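To start, the structure under review is shown below, and the notes come after it.
Note that one protein chain is taken out, while the other chains of the complex remain in position.
Per-chain numbering from 1; labels A, B and C assigned in written order.
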Amino acid sequence: MAKLKVGVLGATGMVGQNYVRLLENHPWFEVSFVAASEKSAGKKYADSVAGRWHMPTGIPNAVQGLMVEDANKVDKAVGRCDFVFSAMEMDKQVVRDLENEYAAAGIPVLSNSSAHRWTEDVPMIIPEINPQHLDIIPVQKKNHGWKKGFVVVKPNCSLQSYLTPVYALIKAGYDVDRMILTTLQAVSGAGYPGVASLDIVDNIIPYIGGEEEKSEKEPLKILGRIEGGKFVNSDSIRISAHCNRVPVVDGHTACVSVGFSGRKPALEEVLRIWREFRALPQELDLPSAPKQPIIYLPEANRPQPRKDRDADKAMAVSIGRLRQCNVFDIRFVGLSHNTVRGAAGGGILNAELAYKKKLL
Amino acid sequence: MAKLKVGVLGATGMVGQNYVRLLENHPWFEVSFVAASEKSAGKKYADSVAGRWHMPTGIPNAVQGLMVEDANKVDKAVGRCDFVFSAMEMDKQVVRDLENEYAAAGIPVLSNSSAHRWTEDVPMIIPEINPQHLDIIPVQKKNHGWKKGFVVVKPNCSLQSYLTPVYALIKAGYDVDRMILTTLQAVSGAGYPGVASLDIVDNIIPYIGGEEEKSEKEPLKILGRIEGGKFVNSDSIRISAHCNRVPVVDGHTACVSVGFSGRKPALEEVLRIWREFRALPQELDLPSAPKQPIIYLPEANRPQPRKDRDADKAMAVSIGRLRQCNVFDIRFVGLSHNTVRGAAGGGILNAELAYKKKLL
Amino acid sequence: MAKLKVGVLGATGMVGQNYVRLLENHPWFEVSFVAASEKSAGKKYADSVAGRWHMPTGIPNAVQGLMVEDANKVDKAVGRCDFVFSAMEMDKQVVRDLENEYAAAGIPVLSNSSAHRWTEDVPMIIPEINPQHLDIIPVQKKNHGWKKGFVVVKPNCSLQSYLTPVYALIKAGYDVDRMILTTLQAVSGAGYPGVASLDIVDNIIPYIGGEEEKSEKEPLKILGRIEGGKFVNSDSIRISAHCNRVPVVDGHTACVSVGFSGRKPALEEVLRIWREFRALPQELDLPSAPKQPIIYLPEANRPQPRKDRDADKAMAVSIGRLRQCNVFDIRFVGLSHNTVRGAAGGGILNAELAYKKKLL
Partner (left out) sequence: MAKLKVGVLGATGMVGQNYVRLLENHPWFEVSFVAASEKSAGKKYADSVAGRWHMPTGIPNAVQGLMVEDANKVDKAVGRCDFVFSAMEMDKQVVRDLENEYAAAGIPVLSNSSAHRWTEDVPMIIPEINPQHLDIIPVQKKNHGWKKGFVVVKPNCSLQSYLTPVYALIKAGYDVDRMILTTLQAVSGAGYPGVASLDIVDNIIPYIGGEEEKSEKEPLKILGRIEGGKFVNSDSIRISAHCNRVPVVDGHTACVSVGFSGRKPALEEVLRIWREFRALPQELDLPSAPKQPIIYLPEANRPQPRKDRDADKAMAVSIGRLRQCNVFDIRFVGLSHNTVRGAAGGGILNAELAYKKKLL
């Protein structure tokens, strides 16, 4: 089988580099096109990231020599890629317009950007939770008069550590109606240069601009439904998030208290639900899907970011410390790799799902 | 005025060193006696801490040459100190028995240990919150037949960052009935050698043995009352605590969500209450008391441990990020210095209070 | 005595903030004028540094309300300050020209900038080493036709940890002719935002742009002499420096191997020389001078930045680990506080020296 040709928009940034890295040797996709801001355009990819390649492995050979294009010039991509990953770091309105332009040009867009997360006909997907939200794509295409192109987004990197385990309980029939959670987030989440070292050596920062709002609202769309060709948020759950930056390179941790409105599962039942949880990516055996989406660690002091973030290609969510909550019903600690599961890896899993659903 | 002569039990450990450091130049007290485990006994203090003095300033001259005594030999202290600070790190039953022995020998004990925190006639004091709990001392003395000695303890270091601001609201007439909080605690809280660097570089640990239980239960005694010569816990509040270790040297941070059972204060009202909060230590102008017990920082990203832990001699609680909570009523971030306000400094403030109340 | 009125140019940057902090309560000087870039001009100082005040203590009351001036408008300073500290972070040629303008306007300039370090009639001073280099000031004034103004600079922050102890040996008659040294430098040396956290968490950077050249060449001018109204570098010593950035907030450490061309001191002799070393700042009892410029720590594992950087108001150099070198003659570890001794504190000491020499 010939691999699909893939473009990466914003290919020189941190998330873009992760796309380039994770797509090396992908069984279905190959990077054939890289684009970035105007000032990077016209250089070879290897030159454009010289001195700021932050990945643990080298630049893939097949990408080193690709000429970087100006991401604003959509026509450059036409004919050169079957779809694109968007990791552009620009003004949201500009990103929205550009992503639409790519879609209009017949190029599906799998986006990591927050620009289109609240567009009413754009699905925000975590493949283990709401793969059925891809059903809106025909509506979206029709709304815009697009033939082949469309836009799919993924949510913010902070959600992955707690939403999948909570969704597993909901899916098993337990109605979660409230959550209070505190995140301890890695510095890589802020990109590069991102957080200044003077702010994080011997320190934590109890604030990340916009992060709490995303952590509280995006789950409502993901847990919501399509009605009249639009997404309608879930109204059955309230979330309060406290987001902190900590001196950790990769891996977002969340301390989560959860309350149920109806019957409450015993702790053993929760463990069973998590252990047995499988979803569409596992059924379809998608190449980037973790074998077991939720891994429960029985040790008292786990999960820990440096030790557990890489579980199952950094795509699994590691969970620990399940116990009764004195105020709500249960509490636990969740962890996921923010730049893999929470960013480029999650985007690739979305693309694999779309491919299997014959959208690509 | 001649200064009171003070002994420090456990003087060579981290908390003991902080007592020695903070009592240098104290206007009322002077260290005249240091005791530790049997194996340190017989050495000069300076020699016994050589290579493991962790304070930012040098060993006070007046203490360097003191001979370290065996803390198990209570008679060594008799006649040499008017009272002692206890920072012994031993089996709890042993500490309890030893603290009783000192009290029986006529030497009041101001303890940092958790040994006596749940003894029914021992008060657990935060001077800004429950100074009236010292009223149990005559009962305690009578129970044991002690003439001059008694035991007073302070709570765990994790409480100071959130309990004083919450108490200020209670005192102002708002009934707090539930709290969910997550702490990000400094490595100094684990003593020395304490946390291994392999567990904390590029990492956090989402577990501290026994800490969540202390954080949840000790406030109930502090907010409780004396009844029939015993302490009765407050039953009006439930607390759920998630405790984490982070790569910070000093300063415990807490992210706190708070719910009220009756009327709820507006955010401006909360700020006014905190700004105007003063208590007995401030009225008595105790030497170690912060001028303003609760300092609210208006910047969006404060308090931060490295930048704010030293506020007002490291004895003030720094607060920030007051905002509505989506699930409870309000939420905020609190910070206090764990080895000063949360340990030796808090113990000294207890002693100053006891002195003014003519118990020493 | 009325205090001298002092201006701080570049007052909103990291070094400028340190000047403002360290001059609070100075016995001779008081900050009466603050200037920065055009975009900060017109704001109150407190507002201009809001959210980026990095000092451990609050903004001094007397400075909070000062209006920030545009440092490019020299006439604003005339009549409002007796001299200025320059900590401007701009293009070197621009700084050079501006510092000259201030001097031409009758305002002496004590500079932290590297702009004038190699100007042939500008002295680069470490007060314990080459206070006599101030003798060039009359020549400098004459060269420019300046009446009252002049320019004095201090060297790079990396030198303080090793040059004073080496100079003490030279002063005692031992001819040091070669040094190989490796520095481990704190992130505060790069200013704010400076080093990205992704570059320094679980990492070190073995390169600091321009730092090795400064570390190798500036000592030659400091150890040089005035000849024919110009500075002539010392040609008796060669230095090779390896400069690294490490995850430390403040405090530059240097591992130093030293060779002598003639007779070699015994280790005990070196210790005696360091212990007894005093210089003009100590003789004049300058307010910011450390009582003992070089403090030798006998413990095997000292000096350490977090534990020793604050020695004697952060103005002393802490030394340890003196031992024979297998290749040269002796080796040792030196440490000094880079933003105090190595920057603002060093600049203030220069001003105190100039004042005592009646230049201000």
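The definition used in the following text is that a residue touches a chain if its C-beta (ideal position, glycine included) is under 8 Å from a C-beta of that chain, and two chains touch if they have at least 3 such contacts.
A quick note: this is a predicted structure, and the numbers were derived from the prediction, not measured.
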In the full complex, displayed partners of the excluded chain: A, B, C
Selected from B:T57, B:Q132, B:S197 or B:Q324 as touching the chain missing from the view: B:S197
Identified contact with the non-displayed chain, of B:K3, B:H54 or B:R323: B:H54
Residue numbers in subunit A that touch the chain omitted from display: 50-51, 54, 56, 201-202, 249, 299-301, 306-307, 310
Touch list for subunit B against the chain that is not drawn: 54, 187-188, 192-202, 247-249
In subunit C, positions touching the absent partner: 178-180, 182, 184, 199, 201-207, 209, 216, 238-240, 242, 244, 246-249, 253, 255, 257, 300-307, 320-321, 325-328, 331, 333
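Keep this in mind: only the chains that are shown with their structure count from here on.
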CA centroid of subunit A to CA centroid of subunit C, Å: 48
Cα-centroid distance, subunit B relative to subunit C, in whole angstrom: 41
Touching two or more other chains - residues of subunit C: 54, 201-202, 249
